[in-house]
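A single structure is presented below for examination.
Note that one protein chain of the assembly has been removed; the remaining protein chains are unaltered in position.
Lettered A and B in written order, each chain numbered from 1.
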Amino acid sequence: MINLRDKGAEVWEKSGRPARVAIVLASIAAVAALPFMGGTILNTPVASYESVLVNPVAMYVLMAIGLNIVIGKSGLLDLGYVAFFAIGAYTMGLLGTKTDLNTWEILPIGIAMSMFAGLILGVPALKLRGDYLAIITLGFGEIVRIIALNLGPLGRSEGIQNIPTPPPIFGFEYAFDSHRIYFWTLLVFILLAIWMVRRLSARRAGRAWESIRQDEDVAELLGVPTFKYKIWAFVLGASVGGAAGVLYASKTLYIAPDNFTLQISILILACVVFGGMGNIWGVILGAVVLAYLPDRIRFLSEARLLVFGLVLVIMMNLRPDGLLPRKKREKAIVTKEKS
Amino acid sequence: MIGNFFDQFWSLTFGGLSLGFIYILIALGYTLVYGVLRMINFANSEIFMVGTFATVIVIRDVFKFTQSSEYATGLRLWFILATALVISMLVSGLLSLVVELVAYRRLRRRNSGILAPLISAIGVSMVLAESVRIMTDSRPVAAPRAMDKAFIGQFFDAGIRLDNTIIVIAALALFIALTTFINKTRMGKAIRAVSMNPNAARLMGINIDGVISATFLIGGLMTGAAGFFYVLKYENTASSIGFELGIAAFTAAILGGIGNIKGAFFGGLALGLLETYASFFLGTQWKAVTVFIVLVLVLYTRPNGIFGESMTQSRV
Partner (left out) sequence: MTEPLLSLKNVTMKFGGVTALNDVSFDVKPQEILGLIGPNGAGKTTIFNVITGVYALTSGVISFEGESLAGKKRYKITRSGIARTFQNIRLWGDMTSLENVMTATDTHKKSGLLSGLFGMPISRREEKRDKARAQELLDFIGIGEFSDRLAKNLPYGVQRRLEIARALGTEPKLLLLDEPAAGFNPAEKVELADTIRRIRDAGYTVLLIEHDMSLVMKVSDRVVVLDFGQKIADDLPKAIQEDPRVIEAYLGVPENAS
């Protein structure tokens, strides 16, 4: 796997602009064609391949990209990421059932709500050190769930039903079982998220996050406004989670507090850890594997969380870098040329 | 409502005290490990949960109590209780040792920062909790009552129950035993040395690995005892109680000042009482939120806890 990655990187480095554009477009087309490539072999015991592609695969991928900004890039252990997912979903649920707004109109509101939540959680929490931050964020995630469980307007344990599907867009219609359309919608958001992360990583934000992750105290002393950038990480991560939540609600059409447990936070964490913290492609790969396999292999499906727990322990001890380690910047070509 | 509260004050308080002692013991699990490793042992909550199941197994399967059994009395009762206590302690203690070996030791050697052990700990918690959940089919498990929870006395209108009394006295005894151990024995001094300055301790020839293992063992013993007392008091358990009580006990440790044994005592009692009173007023569904509010308040107003270290110190 490592050789493939390095080889791929080599090819990428050597290619000029037009070649790169071609590679990107071809990749996107290949992924977009995934729903057609399944056939019945790839079906899981509970759902069709196409359905699984949307949920959990694409969902986990999107959320893992979001959580990766917080944990992978900035080194902030957020154990309550599900809270942003929930806030996005409940925003969709409430506004979708109680107002005339449609999914596309609710989307920015849901994202804004999640970002706001990220801000109010972050401002106090990010002043704390690593392990305490973890506990506080865990608490936040639980509190959001408990509030959803106990507040009348949010449906208490029954949650919210009959959430409307999105209205047709560009001629595509959304029905409960039009998995492909949902997949492509999620794909658009995944691409947006990837673009955002890659863009930021190459510039000041990326450097700030890296320096915070590796040595926050020194970063502060070298002029990095660490608090500000930690908040940014939280808020951006939250925005991605919120978007995922809105789309989730408008697909499953029914949400309840049970959908937003601590286990989900841990699941997404496992995707990030397994795939390779900090490396967006690793994280995507990790999410795909961990989302798909347990559903596919019957006995694993029952013990999904157990498997994820094992993944966390094993990865941390044996291969903390994950499947695809953080990009090695030591380009083989460069050092060869210089020696 | 308020009137009602004052009527029930003493009985609530006694209940709160015995819960408090349970928290103290679990908090000790967190605080001891934090003292030597400056790390939160997330898995401690599941070690507690396993301890409760050990107790249930002893009472239900070894001594063959059922819902309709006669209560045990006299010497036989003490024997049963003592056995259950000891076995829970041992099971949790050993499990704690295993967790350290499997989940933390390697990372400690590699000096891999604070994130990695935390994630590993979360993984271990998941594995333990899920394993038990699968084994119990996600259902709570009832523990048959082995003793008559008679009122053995009165205090201002409130009856003092036998089980609460046993819990308070036995837990207090354990706490005193622990502090004596920490203060008077060689290993205890070694543990204190490592928590104050691991490098100096190593240079003085102290076997750090041994001390850390011992700390995990002792923490596990205390946590296992808490498991026994919990089952004694509440007569049931489930794979999810680790998480429920773990957060509360951890908050107790922080409240008192994590790393500080005195702190665990104070924090545990305070939280047991607080939670009991709050449940009375707000209902049990807001219990977790109350605990978190306490945690947030402590961390932001007095991060050192009452006796402990600062959580926002940078290390330069």
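Here, contacts are C-beta pairs under 8 Å (C-beta built on N, C-alpha and C of every residue); 3 or more make two chains touch, one makes a residue touch a chain.
Bear in mind that the values here come from a model prediction, so they are computed numbers and not experimental data.
Looking at A:A9, A:V218, A:L253 or A:L310, the residue that reaches the missing chain in the full complex is A:V218. Within the complete assembly, A:A208 is the residue of A:A208, A:L269 or A:L312 that touches the hidden chain.
Residues of chain A in touch with the missing chain: 196, 199-200, 203-205, 207-208, 210-211, 214-215, 217-226, 229, 232, 326, 328-331, 334-335, 338.
Assume only the chains that are shown with their structure count from here on.
Between the Cα centres of chain A and chain B there is a gap of 35 Å. Those residues of chain A that touch chain B in the shared complex are 71, 75, 77, 79, 124, 127-132, 134-136, 138-139, 142-143, 146-147, 149-150, 216-218, 220-221, 262, 266, 269-270, 273, 302-303, 305-306, 308-314, 316-317, 320. Listed in rising order, the residues of chain B touching chain A in the complex are 39-40, 102-103, 106-107, 112, 114-120, 122-127, 129-131, 134, 243, 247, 250, 285-286, 288-289, 292, 295-296, 299-300, 303, 311-316.
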